[in-house]
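Below is a structure I'd like to ask you about.
Complex shown without one protein chain; remaining protein chains in place.
Labels A and B are assigned to the chains in the order they are written; within every chain, residues are numbered from 1.
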Amino acid sequence: MKNFISVNDVENIDALVAKALHFKESPLANINLGKNKKIGLLFLNPSLRTRISTQIAAQNLGTEAIVFNIDKEGWALEFAEGAIMNGTTVEHVKDAAPLLGTYFNIICIRTFPSLKNRSDDYAETVINAFIKYAGVPIVSLESATLHPLQSLTDIITIKENMPEGRRPKIVLSWAPHIKPLPQCVANSFAQWINKWGQADFVITHPDGYALDTQFTEGAEISHHQEEALANADFVYVKNWSSYNNYGAMPPVTGNWMPDAKKMAITNQAKIMHCLPVRRNVELSDEVLDSPDSLVTQQGSNRVWAAQAVLAELLQSI
Amino acid sequence: MKNFISVNDVENIDALVAKALHFKESPLANINLGKNKKIGLLFLNPSLRTRISTQIAAQNLGTEAIVFNIDKEGWALEFAEGAIMNGTTVEHVKDAAPLLGTYFNIICIRTFPSLKNRSDDYAETVINAFIKYAGVPIVSLESATLHPLQSLTDIITIKENMPEGRRPKIVLSWAPHIKPLPQCVANSFAQWINKWGQADFVITHPDGYALDTQFTEGAEISHHQEEALANADFVYVKNWSSYNNYGAMPPVTGNWMPDAKKMAITNQAKIMHCLPVRRNVELSDEVLDSPDSLVTQQGSNRVWAAQAVLAELLQSI
Partner (left out) sequence: MKNFISVNDVENIDALVAKALHFKESPLANINLGKNKKIGLLFLNPSLRTRISTQIAAQNLGTEAIVFNIDKEGWALEFAEGAIMNGTTVEHVKDAAPLLGTYFNIICIRTFPSLKNRSDDYAETVINAFIKYAGVPIVSLESATLHPLQSLTDIITIKENMPEGRRPKIVLSWAPHIKPLPQCVANSFAQWINKWGQADFVITHPDGYALDTQFTEGAEISHHQEEALANADFVYVKNWSSYNNYGAMPPVTGNWMPDAKKMAITNQAKIMHCLPVRRNVELSDEVLDSPDSLVTQQGSNRVWAAQAVLAELLQSI
């Protein structure tokens, strides 16, 4: 593995999941692997869960990650080639990235989409500029279009809850929210489940919320949530804003919040969500508080996902 | 000790003070106790002294605490059961706390009072929700009504400066400030000194500034500062806003700022303050700069108080 930006950086998903589960059993198995290595966590947007789980993963590998919150420092980066920098950007990525590459053995970056300019967002300008200029492995802590550490966590959690002796049915269901959210978690989950290929996979969402087909191809798409939920073993609940009418929230008819009644249609499905979740907007209390909810287990697995990825990269440098 | 929220969590104050003084002698005595343990410091409000002293205490126990400044992240927590989260709160404590409980072996939290809604503040909603949902020991880094690490520090410092062979007289004196402050430090000091029981204890404050009797019971209350100061061995100076007219600053007659003239009434008392102190508003330069001032020693003892508490909790998990 050279970088960790999408599922395409992973040669063998099952092996990476196995590595994560090994760390869950023995957190300190590779406690010397990161010793005296330098890991930087660069945040262009806020983060708590991802930051903390990655810091703990680094600690378990014997090193303290160094956090730098770019978003709080007013340190606006320039990405345009040839820019005359007489405006608000104070440093070009061509200068910042190579230097950070001399400080760190691995650079982990979080950068959100604008949700305004789709072609810019989907070009993954920030992450790609760091890959181009930093000269060290880059790990996405969520980018404009994907959230691969979350998706790896999701597959780890599914693996821990697999029905015995048969292929599970996994449903990714759109759910309501009060503001437009990125498509990252949904795009990334679709991309990973499709490549993993060990489940029947259905994505259900209202009209106007189709995801980019480069990620969903291979999944069945349904606009009928209840049909989709029938016999599901896992229901992954997530809101996202429109890809086609980029960043918008087209009006939705009907109630798309999964509740106990809807869950009754499933095969006593396990409920997943990446957190934070808006209770009684995205998911009802009764579902989140039921024994079928995996959300804490899922969030807790973030540590092992991050640790598996950092370990893989540390082994390769 | 299961949590460290108030003096009621402490079985034996003298033993805990002795443990702190042992660490002051030998900071690295238990350098392996925290090795590979995870300690989280969660700030819903700003902190410098408390944060740094707790980080250093953790380092002395062989671990690096992970700091997360919730107040800077716009990550507003919901505490109401059954809330429909379509407003400004983005995550329910029922989801956040259990997850943080999987990341950390100990969670330390700072949360200030609103000074607007007394029953909410005095219910200690935030701390109690974390105790209920996190499943790991919770340490208060100052809560809505108490500041137990400060009070433990205060008793350590008093112990280091005890008059020989007799019971000291300790006076907690209200002092002026320019804005309404929480009652935490005063409540907590009163609660600890009362439970400790090894001093004659007087609280003096102007009319309108009575503290909650659940904390002060056992102390003599006086509205005459100079009478109270007579023969004092320790004078703890602190401002607080009104408990009865909650969060208000009722007008005060006379000068309540301890200065050299007032200190002359005492038994050459040692002066204490939790810092930060507004010079020449709460306390005069001449008093703060005199050899009787313990404020630096007191602030410095914060490390050993935090280290004793963390060590106690680490030993119990």
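Keep this in mind: a contact is a pair of C-beta atoms (placed from the backbone, for glycine too) under 8 Å apart; a residue touches a chain by one contact, two chains touch by 3 or more.
Computed from a prediction, not measured in an experiment: that's the story for all the values here.
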From the list B:Asn86, B:Thr296 or B:Gln315, which touches the chain that is not on show?
B:Thr296
Contact set of subunit A toward the excluded chain (per top definition):
36, 38, 40, 64, 66, 68, 70, 72-75, 78, 82-87, 90-92, 94-96, 98-100, 102-103
Contact footprint on subunit B, counting only the chain that is left out
27-28, 31, 46, 48-49, 51-53, 55-56, 59-60, 64, 72, 178, 275-281, 285, 288-289, 295-296, 299-300, 303
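Methods note: only the chains that are shown with their structure count from here on.
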Approximately how many whole Å separate the CA-defined centres of subunit A and subunit B?
40
